[in-house]
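Here the structure comes first, spelled out in structure tokens, and everything after it is commentary.
Note that one protein chain is taken out, while the other chains of the complex remain in position.
This part shows chain A:
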Amino acid sequence: MNALAARFNAIFGADMAGPLAALVAVLIVFGFASPHFLTGATFGSVAFQLPELGVLALAMLMPILTGGLNLAITFTANIAGLTLAWTLQAKGGIDAGPGAFLLGTALALAVGAASGLVMGLVIAFTRAHPILVSLSMMIFLRGLGEFLTRGGDISGFPTFIAPIGHGSILGIPVPLLILIACVIATHILLSRSKLGFSTYMIGSNIESARYSGINTRKVLVLVYMLSGVMAAVAGIIMLARFNSVRVGHGESYLLITVLACFLGGINPFGGFGRVLPVFVALIVLQLLSSGLNLLGANQHLTTAVWGILLIVVMVLRWLSAKFIRSVK
């Protein structure tokens, strides 16, 4: 038993146990509950729905690792989406070419980065609490976006945009490919780069990191900029999936991304946690939602179940820690 646990930890990491167990549990429960659950259709829908939430969760992950939070991710995504939408409209709307799309994407990512830059600078230099700073940014972006769009939708994009939201390459949905690319990039960044290393060190003790010569301000600014860029990617995916942009779109994802991070074993106070368990946790959440949907449950009930899940996870984590201590 112990040897088995050691093997598991060596291959996946100890923080994978919870999310993988949850994944198996969800597959078994819904597999029995609904004959339609374990079918290609379920996984197809999950594969298309997961990416927006997933990329947003990555945007939330890095600030949390520094001991902060970025509450502005969904509106950053909206504003980035707007940037792309307006660029396309300015370059001909439905007739806009790939050049306009590339330009718009670059501008969208730049807007995301700028949102992060401002937050990062304020957090790093004034030491204001990230919750307050990002909340202010969130309110600012929402107000700005609603003012600029008058609360309406922006739509009418060239047809080649649609495959980014709905297309498949070799049977794998394009948005899923984007998510996987973002997961891999974030994983490498956190586990292997100097920036990632510094992110963890800052998360558990920023002063000791500073005394060791880590440029804590630069790291904080970069982390929030990357978070903003990641949010912009999510904004672009949302634009392609809905073929429109509306400020407020995806707002309900905000707290779900926090939930996914904690479900994936990220320390809420920063300093510890990995990308891959968060990825698995996201899949669990999405499967849960699809499964309940198949059973005919109300969408609001799904949200309630997600909340219960988080509470259950907290208790289970406490119990398992207690169990491990008693075994030792």
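Throughout what follows, a contact is a pair of C-beta atoms (placed from the backbone, for glycine too) under 8 Å apart; a residue touches a chain by one contact, two chains touch by 3 or more; residues count from 1.
Note that contacts and distances are computed from a predicted model.
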Q. Which one, "Anti-sigma factor antagonist", "Monosaccharide ABC transporter ATP-binding protein (CUT2 family)", "Thiol reductant ABC exporter subunit CydC" or "TrkA family protein", is the UniProt name for the chain you do not see?
A. "Monosaccharide ABC transporter ATP-binding protein (CUT2 family)"
Q: Using the definition of touch stated at the top, determine which of A:Ala5, A:Ala33, A:Ile131 or A:Ile188 touches the missing chain.
A: A:Ile188
**Q.** Per the touch definition above, residue among A:Phe125, A:Phe160, A:Tyr211 or A:Trp318 touching the missing chain
**A.** A:Tyr211
Q: Provide the residue numbers of chain A that touch the chain removed from this figure.
A: 188, 192-194, 197, 200-201, 204-205, 207-215, 271-272, 328
